[in-house]
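Structure incoming, see below.
Yeah, one chain of the complex is gone here, protein chain that is, but the others are all in their spots.
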Amino acid sequence: MTILEEQLESHPEGQAHHDEPRGLYLWLTSTDHKIIGKNYMYTSLVFFIIAGAMAMLIRTQLFSPNNHFVSPQTYNELFTIHGSMMLYLFAGPFAFGGFANYILPLQIGAPDMAFPRLNALSYWLYVTGGITMLLGFFTASGAAAFGWVAYAPLSSATNSPGAGPDLWIVSIMLVGFSGIFTAVNLVTTTFYLRAPGMTMFRLPIFVWNMFVTGLLILIAFPVLTAALIMLYVDRHFGAHVFSVAGGGIPVLWQNLFWFFGHPEVYILALPFFGMVTEIVPVFSRKPVFGYKGLVFATLAIAGLSTGVWAHHMFTTGTVLLPFFSAMSLLIAVPTGIKIFTWIGTMWKGQVEFRSPMLFVVGFIFVFTMGGITGVLLAAPPIDFATHDTYFVVAHFHQVLFGTAVFAGFGGFYYWYPKMTGRMFRENLAKLHFWVTFIGFNVTFLPQYLLGLKGMPRRIAEYLPADHYTTLNRISTIGAYITGAAFIIWMANMWISWRKPIKASDNPWDGHTLEWATTSPPSHHNFEKLPPIRSQRPVWDMNHPEYADWANPDGHDSSQPEKVGER
Amino acid sequence: MRSKVSSEKSITEPNVKRSRFNIKGRNLAGLALAAVSLSACNLPTFGAFRGATTQGQNELHLWQGFIITAIFVGAITWGVLFYAVFKFRRRGSGNIPKQTHSNVKWELVYTIIPVLIVIGLFAATYVSEDQIDAVSSHPALRVTVVGFQWGWKFEYPGGVTLVPNGSIYPVLELPKGETTTIKLISNDVVHGFYIPAFNFSRYALPGVTNYFDFTPTTTGYFQGKCSQFCGLYHAEMLFNVRVVSPTQFNSWLSSQQKKVTA
Amino acid sequence: MKAERGIYLIIGTFFFVITVIYFLWSGEAGGTIMLFAAAGLGIMPGLYMAWWARRMAPRPEDRPDATLAEGSGPVGAFPANTIWPFVFGIGAAFTGLSLVWGVWLAVIGIGFILSTAINVSLESRRGGSV
Partner (left out) sequence: MSFHKKTVGRLLVPVALGVAASVAGMALFSQGASAATLSSSSVAKGVSSVTYGGTRGSSKAPITTLKLNPSTIKLGHTLFVENCSSCHGDAAQGTSRAPNLQGLGAATIDFWVSTGRMPLADPTAQAAIKPPRFNRSQTLAIAAYVSSLASGGPPIPQVNLGAASLSAGEGLFSTNCAACHTITGVGDALADGVYAPSLYTATPTQIAEAVRTGPGNMPRFGTSNLSNQQVADIVKYVKYLQNPNDAGGIGLGHVGPVAEGFVGILIGLGALMIAGYWIGGRAH
């Protein structure tokens, strides 16, 4: 049943396909959400590999005390751009630009995004922004070297002269606008392009998370852009917004930055939570456990995350400690609800450990620990002792690497057959997981101890007398193992490309609408749609005897043994 | 540049001193405090420093409470996760399991219990935070600490000023058992005044003057660092802390003051 | 439309409450303004949607019992291919780089942006893709 006819003005259907561009020209001109989504993914993975290589250099520098593998200046540039690229150019765009673009319209039964040209524009702003950030390394004075947070007044023209910091500012502005446009696009698409019957409370959780992420971006990114403009004006026109000399307030930068920066953490995490919530039910062959609770937990995370920014500033002595401490502790509750929801979904299921599920379980494992150490840091006294140490580094890598890499690659493997029409080699994917998992834990668990022993973050060197050497060596070796894991992944992709195995339309017995179309989907996504009567229409279609609409609360007349278990 | 530090053997001392602290610290603290630290000292520190000040020990107790809760919660979560992972693996072709959508009872359980835990943690935090942040109105000593790129300056009463001297880091001298109020400022960029063994750090912010108290409970040498990234030589912005008995401290201070007037 | 309205109004109300609490407790201006803006982000579209939700029948995607046929018909114009977002991106990048290396780059960048504006308008008039 064809329900969505595209209005291709003045182009008959046949001719449009005849003129279909290919190759580079397609890449430059396409407004198809699937191609833009894939472009986003490829581009962000390139940035991921570059930033990952920087991480290898950073860890190599820290392998020995008093190491001179790179100069302090180079080291500072490396960790600044490593952090900026991972946060602004990889983790966000990979999920929010890549997966959301590709999957969200498919999951709601839409032919494309609401604003296809705006979508293409945000991709190009993202690419040019990323290139702009890397350009810093090619200037005489090097890239920005003030950390990804760019604290004033270290980021002023006096303390960080040269083109590198300016390039960083411009780059983040471009990427920020890209993010805002994508957010507008996704929110609008979710509101106005759903297929008939796809009510808000039938949306897949992935769509919900992307939608909430979009709202968070709209709250957070404009603040960042405004702050960057202030910083630029300070640097070039002597505005003194952030400099004491002219009556400015340096700590205002921290307030503005973290008002963006903390929601940003959830902007990075929520899309990946969404992927996890898609993958766990499919491989457990059960619906999402506690759907509405999960939706409201997501909204609660979004709301609370905007009220916790100053927990990054506990040690400034200028913020209201109890308020931010309470809000930060509270955010553990909806996050905990999510974790228990995933476990509840697996509970009494038929959990199958194909590679996407393996990555997701790895994610839950890592993220639980990262989340719990986050609760520790929400207490100001504990933060006084561990702030800006490797304890924090380990904490946020567990959270962010956990989400962006474990959940991200779970999602990547999960939707890879849909996006390419090919399967990957399952054994290599599993090997990829195990090597990543071991490497990751070997890298970051020692960093908790390093932090407790008082190793500050962002130091280019440490002393032999500090007794940090052994733990740092373990961590560095772990980093190399993690790096090696991505060679396995690249090999897998290469083999899948050269010796393709055709994937079926629905290789995982998926639940949501993207599995109702072909692999890869046709130009306007759907030739026909199944009727949408529940949160997982494709499951209902394939398993009519277990269809959700027949027993919306899990009561199934064909399975009388369920009685008594609600 | 690096040779200057290895020449300073005393840096390794904190570890030695820390192991001795149990005995020495209790000798000096009051009875009530001894009772608290007795019970707390029997707990492991979970990797953290014992805290060489009353404020630091207060932090340690909060840390111990938090990490025990964390281990407890983490163990339950991981336990449930692993149970689910191993117990509910698909075996054979696998039947389709019961399609459970929700269970309000369990959802309430895993919402309310975390809320209760959070309330408990917040109450503990609030109490501890008030004590750690308290600034005495009549401290025995006031020291002004200036963070600059890339070093620390300590200003004692009577014009005594300690700065990095060539190859030697400055030493912050503190009297044991007495409360010292530190006034922390910076004139250039943000620095982090961090003494790991005191379980404490605070930003030196341009435009903001921060005050906080240290009441050391044990003598010895401790490391101090800059925790907030402050530019090129951030890693080498170090200092040392030496806690001595009040009499030793007074003779040290008067000898320094004589040097100033001389 | 009712669900969408609800989400926005919940967000707006939440932030409004937080704004009041934060302002009364801390009296700090920066955070209060940002939180207030966040409240506005929820309340403004929320009220707009509430206005519409009262005046229109539920759309097919709002009704759980809607059939697919109810949504048939054109959903909008979706350009297949167009170079102009790319050109605009180049222009924006040049304009951005002018902040680093000099005003003359902005002049080139604005050239690109203007030509995008002209050509996208023409493209819409001509109808569809380039």
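A few remarks follow.
Think of it as A, B and C in the order they're written, each chain with its own count starting at 1.
In this section, contacts are C-beta pairs under 8 Å (C-beta built on N, C-alpha and C of every residue); 3 or more make two chains touch, one makes a residue touch a chain.
The structure presented is a predicted model; accordingly, all values stated were derived computationally and were not measured.
The chain omitted from view is touched by exactly one of B:S137, B:N165 or B:T261, namely B:N165. Only one of B:G151, B:P175 or B:G192 touches the chain withheld from this view, namely B:G151.
For the chain left out of this panel, the touching residue among A:I103, A:A157 or A:A404 is A:A157. Not every partner is drawn; the one left out touches chain A at residues 19, 21, 25, 29, 71, 73-74, 140-142, 145, 156-162, 238.
Although one chain is hidden here, its contacts on chain B can still be listed: residues 1, 146, 148-151, 153, 163-166, 187-188, 231-233, 237.
To be clear about the criterion, only the chains that are shown with their structure count from here on.
Chain A and chain B have Cα centroids lying 32 Å from one another. Chain geometry summary: the mean Cα position of chain A and that of chain C are 21 Å apart. Distance between chain B and chain C, defined via averaged C-alpha coordinates, is recorded as 45 Å. Residue positions of chain C touching 2 or more other chains: there are none. By the touch rule above, chain A contacts chain C in their complex via residues 1-11, 16, 19-21, 26, 28-32, 110-112, 114, 116-121, 123-125, 127-129, 131-132, 163, 166-167, 169-171, 173-174, 177, 191, 193-202, 215, 218-219, 223, 232, 236, 252, 255-256, 259, 299, 302-303, 306-307, 309-310, 319-320, 323, 523-524, 529, 531-533. By the touch rule above, chain C contacts chain A in their complex via residues 3-4, 7, 10-11, 14-15, 18, 21-22, 25-26, 28, 30-31, 34-35, 37-38, 41, 60-86, 88-90, 92-93, 96-97, 99-101, 120, 126-130.
Interface residues of chain B, counted against chain A in their complex, comprise 2, 5-6, 8, 11-12, 15, 46-49, 56, 58-59, 62-63, 66-67, 70, 73-74, 77-78, 80-81, 84-85, 88-90, 94-107, 110-111, 114-115, 118, 121-122, 124-126, 128-129, 132-133, 188-190, 192, 194, 196-197, 199-203, 205-208, 210, 212, 223, 225-236.
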